[in-house]
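One chain of protein is taken out of this complex; the other chains stay put.
So, subunit A:
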Amino acid sequence: MAEEEREPDDSPRLSSSSHSKNKEQSRWVMIVPEKIADQQLEDSSPDSQPSIIKLKHPKTESAAQFLICPKDKSIQEILSFQDSKGSWFIDNTVQEDGRLLMATNIDPLFLILPYLQSENNTKKHMFMELDQIVKDSSYPQCNRLVEILDHQTTCQICDSKGNEDFKVYRYSEEKTLAWLKSKVERTADYLSSSDISVSSGQCSSYVRSSKPSEVPREDCLRYAAGLISDYLHPSLSKKMFSNLGIKEETTKGKKVSENGNKTEEETTNGKRRPDENGHKAEEEPPLKKVRKSSSEPDEDYSRSFSMPQVKAVPTSKLTPGQKRLAKADKTGMKSLSSFFKKK
């Protein structure tokens, strides 16, 4: 990526400026879109300042860091790239942590999807207010997502009811799949118009070579869907693949080349990659890592061996009736030993 190479020229300016007001240890080099970096410099009110928050990653469900910008209602995913060795020179100091962080635009809908889906499971199709849906005690900052979502955006994946003042939402799988489909198609369009190689060497070349008649469009779609499934819970991504009529070819997380990374950002909001600019964050560094193209195999040879594990093996020989009983809702029922005494 060209941006990456040019970045060190820019970043020291910002890093050193932050350096003056922050502690030594909390210092990183991060590429952020220019407009966000500008906000950081000019804007003083803390509420509208871009800040780093910890949220549940929609796929892994573990913690990941995001840069939220309330002012332009956007959220950036933070990726980190680390060479095995490396440090930064910033002005006259050496920054030992050689990681390069990148903030790239992500569609906030991906981040609220897990909440919508889980509400959907528990409350059984109830319409709820958005700030009630997006509530998570382990990631309290997730309520900030609600600020940056507007009604129209949310309606892409939800049914909604109510008037201007009071709007309630309900997860709609149909809409979500349609939304994902349009995302995949847009990404695939971009992929086919760009010179990014989506076929051999990057996405299961073995399967591909055995079916030489495949049209490139299908490859683009599959590649695009793979990119997007990186932001989806495995169950949903499975549905997406079947909705698109594509066979999921990689069982593990996708292996991304540098190009892949770039398209990933295209995927999330259809915009161009944010401009590079150095920017320093105030909190702890992100945990996510950018996958490197060179260090990971392009194909997963173990796939064929891991497949049989998917088959469910009945662990006990319960009768169907016993199984049904085990699933019974026993809330509010006391044990019978509280009514009858032991003999």
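By definition in this document, a residue touches a chain if its C-beta (ideal position, glycine included) is under 8 Å from a C-beta of that chain, and two chains touch if they have at least 3 such contacts; residues count from 1.
Just so we're on the same page, contacts and distances are computed from a predicted model.
K.L.:
If you had to name the missing chain as UniProt does, which of "HPS1 biogenesis of lysosomal organelles complex 3 subunit 1", "Glycosyltransferase family 34 protein", "DNA sliding clamp PCNA" or "Ig-like domain-containing protein" would it be?
P.N.:
"DNA sliding clamp PCNA"
K.L.:
Which parts of subunit A are in contact with the chain that was left out?
P.N.:
124-125, 317-319, 321-322, 324-343
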